[in-house]
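Following: one structure in structure tokens, then a few remarks.
Note that one protein chain is taken out, while the other chains of the complex remain in position.
Moving on to chain A:
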């Protein structure tokens, strides 16, 4: 493992927060990059007809941001092994989401660690979940198709 970030991995450690400006552009770009053309992610009028005050971020974008947050903070030497998220308060345009993470478990025998992630916006917790990363060398057979 070459990453400096991983050396700090210990249970209880907190990752520096990451602020995400929830712009209309981010919501639409994330939806399109994830091939999600549900109108509630790009068409405000259609979203309102479905009972939502505005368009809102899709779950794939949230998933991608959570993954990015953890690998940004722990460095390129870690690999994502699992991302499990639950959504709460929607991410509407104009809001800011602050992602925070706490290392809850480090297992040196398997070379994995678990991080609890919470993303809070102006109306509550947008996302809560856990991310498991591998910080050892990429396991045998992986990384090859």
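One rule holds for everything that comes next: a residue touches a chain if its C-beta (ideal position, glycine included) is under 8 Å from a C-beta of that chain, and two chains touch if they have at least 3 such contacts; residues count from 1.
In this text, contacts and distances are computed from a predicted model.
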**Asked** For the chain omitted from this view, which of "DNA-binding protein", "Phosphoribosylformylglycinamidine synthase subunit PurQ", "ABC transporter permease" or "Cytochrome d ubiquinol oxidase subunit I" is its UniProt protein name?
**Response** "DNA-binding protein"
**Prompt:** In the complete complex, which positions of chain A touch the hidden chain?
**Reply:** 20, 26, 29-30, 32-38, 40-41, 45, 48-53, 56-61, 63-68, 71-72, 76, 79-91, 123-124, 126, 138, 141-143, 145
